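As you look at this complex, bear in mind that one protein chain is not there, while each of the others sits in place.
Here the chain labels run A, B and C in written order, and each chain numbers its own residues starting at 1.
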Amino acid sequence: MGEATNVTEVPLPQGGTVAVKPGDFRTEEMLLNIGPQHPSTHGVLRVVVRTDGEIILDSQVHIGYLHRCFEKVVENVTWTQVTPYTDRMDYLASMYNNLGYSLAVEKLGDVEVPERASYIRIIIGELQRIASHLMSVGTYGLDVGAITAFLYCFRDREITLRIFEEVCGQRLNYNYIRPGGVSGDLTDEMLKKIDDFIDYFLPKIDEIDNLLSMNGIFIYRTAGVGILPLDLALDYGCTGPVLRGSGLARDLRKDEPYGLYEQFDFDVITGKGEKGQLGDCWDRYMIRVREMRESCKIIKQALAKIPEGKFIEPKLLKNVKVKKGESYLKVENPRGELGYYIVSDGKKGPYRCSVRAPSFCNIAVLPEISRGCMVADMVVIIGSIDIVMGEVDR
Amino acid sequence: MNILNTLSILAAAPSEATAIWLPVFFWTFALVSVLSSLAVLVVKDIVRCAFLIMSSLSGLAGLYLLLGAEFLAFTQIMVYVGGILILILFGVMLTNREPLLIKRMKATGLVAPGVLAGLILFTAIGYSVCTVDWKVTDQPLPADADTPARIGNALMSDFILPFEMASVLLLVALVGAAMAARRGGAEG
Amino acid sequence: MMTIGLTHYLLLGGLLFSIGMAIIIIKRNGVAVLMGLELLLNAAALNFIAFSHYTVGDVRGQVVAIFIIMLAAAEAAVALAIVLNIFQHFKGIEVDEVSTLRD
Partner (left out) sequence: MIFGGTMLSNGLVFARYSLAEWIQGLLGDRLEMIPEWILFPLLMLAGCLVIIGFITVFALFAIWMERKVSAHMQCRLGPMEVGFHGALQTIADGVKLLGKEDIVPRHADKLLHYLAPIIVFAGVFPLFVVVPFSEKILISDINLGLFFVAAVGAVEVVGVIMAGWASNNKWSLFGAMRAATQLVSYEIPLGLAFLTIILLAGSFSMVDIIHQQEGWLSNWFLFHNPFMPIIFLSFFTASLAECKRAPFDLPEAESELVSGFHTEYSGMKFSIFFLAEYAAMYVVCAIAAVMFLGGWSTGIKPLEAWLADSAGNPMREVLSNTVHLVVIVTKSMFLVFVQMWLRWTLPRIRLDQIMHVCLKVLLPWTMVAMVATSAIELCWPGGNMVLTALTIVIWSIPLLWTLKAILDMTVGIFLKFVPSGR
């Protein structure tokens, strides 16, 4: 928010730029606090924007309103007790937080995971991705004012949550995937339910497309807004749909497969700038919609060849033995690369655990891409980055 | 019975019974416009001033109704309340440093001369109004006169030149205002 | 109750005209001066309509009033553009501080 001392070229939304130098104003600049209590900041994000009328000259992201000392807390608990804390980070994709942590611990502790557990992880993980993307797509509709799309998405997300509830007894913070496997088996009945859900859900994606993605006003609002060039995305360490929206086919499930992802056939979706420019909000949004289809594809394949067997070594439910050392492992969370860095001193719990949260890295790019937009676009851009404050602040 | 029309019917052809309400309406509207314009003199907050001017001009619109000029009354509301007031408010908001603080205006050092000038002017006007014989007609417009049609005919016949000039003037004013208010317009 | 006649309207118009005059003299803010100006114009329009109603029984006075309203609109637009320019130039719209012709 530093004082601009020289002329800055501020791009205008309708194209072209405007030179702004101090003292050169038609209207007075205004400092506007978006958040921490605001309907569209997806939690407690606070953005301080300097506006000229409704055009944003500069913005600064303030975070930390949801800080819960995750990294310090887990230094005092055992290896298996960490997973409930990971749940609370990205509370919209808790399964993935569990999975990343479990994989990191398994890598350090050389724990063998039963094959069935790996399959269950993939099925549940992709189901979680669908749930998370539905939330993102729906609230994005809410951000641009299409309330019905939001409720359509929530209707379908509700079904996935019920499946999760049946699987592990929880709707949001599952504590399901844990070092060594998963905490409960998927019965045949459950597998059937998931299969039914996929059959039901695939046509519903077209419904979302019809209602929102291809809606003229929606495209008008999102295409060509908040353009994130690829080099900028790479500079800021953006990952996930935000990076893929800028056109790079980077997906850890393909590039550095974990679990058994190398055995599955799916496409990595990238933005193509169909409606506006490459890397605009519509691209980032559309990635999520299309990824839901890919997730359905993966789940179908996994359901077809899930083997019989154990879902966890029972003794591992108590605690895991981890030798001295450190490991880093990243997984493709719905929001990007979720990395766990774990240090062990051979005791009952982690000596140090650090998390690379995708939302945290993605939100950093907000001031860059929101400059020159209007206040209404700010909401659209925040929504297209799809942050979860629990993860940003940890 | 047309309730709103009654006002102008009342003015044009007051029956014995309803004429009693005419002064009531007149004084109400007159008080509204005079009091609010007087308040403009006193009130320091410019935004309140703008709203007071609006109420004063609305009172005038009421008086136009009483004078049987409904078309003028509605034009007054549409142009002043819906147009000029918004312009003025935009002007106020765009020229305030602190957009959300009530702006206290300072008066010039001319309060006493201003009041004095107003008083003298009013005395002069009042004197001339009361002394001159205005030749009041005993045949005002009939209440059911189609004033809009008459105005339209007048505009298209007797007043055709001013009417056309007015459109040119409006265009010039539009372009001029847009040019002057353009970003960097001061520099040319 | 007395009957309302032409004199009432003329006096009212005169009163509003005087108040408008006083506003123009007393107020320091450019926009407020503009408001006084609007009041002047309207007082004149009121006179026209009153005369139209009471002395000729015709709509010609109303037509003139329409022109006055039209003029007021044009004047307000241009004047506000000028006020904006003054604000940009002098960083304020106090009319008595705007005393230079050029800088």
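Here, contacts are C-beta pairs under 8 Å (C-beta built on N, C-alpha and C of every residue); 3 or more make two chains touch, one makes a residue touch a chain.
Note that the structure is a prediction, hence the values are computed from the model and not measured.
Enquirer: Please work out which displayed chains the absent chain touches and list them by label.
Expert: A, B
Enquirer: Out of A:Tyr119, A:Tyr152 or A:Phe311, which residue would touch the omitted chain in the full complex?
Expert: Considering all chains, including the one not shown, the answer is A:Tyr152.
Enquirer: Just to verify: which one of A:Thr78, A:Asn215, A:Gln277 or A:Ser354 makes contact with the chain not shown?
Expert: A:Asn215
Enquirer: Pick out the residues on chain A that sit against the missing chain.
Expert: 13-14, 30, 32-33, 38-40, 54, 141-148, 151-152, 154-155, 158-159, 162, 196, 200, 211-212, 215, 217-218, 220-221, 374-377, 379
Enquirer: Pick out the residues on chain B that sit against the missing chain.
Expert: Interface with the chain not displayed, on the chain B side: 1-6, 15, 17-18, 20-21, 45, 47-48, 51, 54, 70-71, 74-75, 77-78, 81-83, 85-86, 89-90, 93, 99-100, 102, 146, 148.
As a working rule, only the chains that are shown with their structure count from here on.
Enquirer: Mind checking the centre-to-centre distance between chain A and chain B? Centres are C-alpha means, answer in whole Å.
Expert: Computed from C-alpha means, the inter-chain centre distance equals 60 Å.
Enquirer: Quick one: chain B and chain C, Cα centre-to-centre, how many Å?
Expert: For chain B versus chain C, the centre distance works out to 8 Å.
Enquirer: Do you know which chain B residues sit against two or more other chains?
Expert: Answer for chain B, listing residues that touch two or more other chains: 94, 181.
Enquirer: Listing for chain C: what residues touch at least two other chains?
Expert: In chain C, the residues touching two or more other chains are 84, 88.
Enquirer: Looking at the complex, which residues from chain C come into contact with chain B?
Expert: 1-12, 14-23, 25-32, 34-36, 38-39, 42, 45-46, 49-60, 62-63, 65-67, 69-78, 80-85, 87-89, 93-96
Enquirer: Looking at the complex, which residues from chain B come into contact with chain C?
Expert: Those residues of chain B that touch chain C are 11, 19-20, 22-24, 26, 30, 33-34, 37-38, 40-41, 46, 49-50, 53, 56-57, 60, 63-64, 66-69, 71-72, 75-76, 79-80, 83-84, 87-88, 90-92, 94-95, 105-108, 110-111, 113-115, 117-119, 121-122, 125-126, 129-130, 134-137, 139-141, 147, 150-151, 154-155, 158-159, 162, 166, 169-170, 172-174, 176-181, 185-186.
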